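The other protein chains are all here in position, but one chain of the complex has been omitted.
Right, chain A next:
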Amino acid sequence: MSPLTARGIRPTPDPRAALRGLRRFARGVLGSDAYDRYLHHHRITGCSHAPLSEKEFWRRKYADQGENPSSGCC
C-alpha cells in the first residue's frame, strides 16, 4: 500500500513530478484535458462503440458550448 503516491503527492520534492503537476493544473484550468476526460469516461463506462476522434470531439464540444452559453464575469 502506498498512500502517498495517490494523486501525485509524494513525500520528497521531485522537480519532475512538480512540473507534471503544474502541467496538469494548467491543462485542467484551461480545459485542455477535455478529450482525455472523455476518453477516460468512454473507457471506464465500457461503451461498446468506438470513441469519437479528437477532432470530432472538439467540434461537438464547441457546438454544445454554442448551444449552452455560460457567461463570464464582470
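As a working rule, a contact is a pair of C-beta atoms (placed from the backbone, for glycine too) under 8 Å apart; a residue touches a chain by one contact, two chains touch by 3 or more; residues count from 1.
Rule of thumb we're sticking to: contacts and distances are computed from a predicted model.
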Name under which UniProt lists the unshown chain, selected from "Sarcosine oxidase subunit delta", "Carbon starvation protein A", "Transmembrane protein" or "Arabinosaccharide transport system permease protein": "Carbon starvation protein A"
Touch list for chain A against the chain that is not drawn: 1-9, 23-32, 34-38, 40-42, 44-46, 54-55, 57-59, 61-67, 69-74
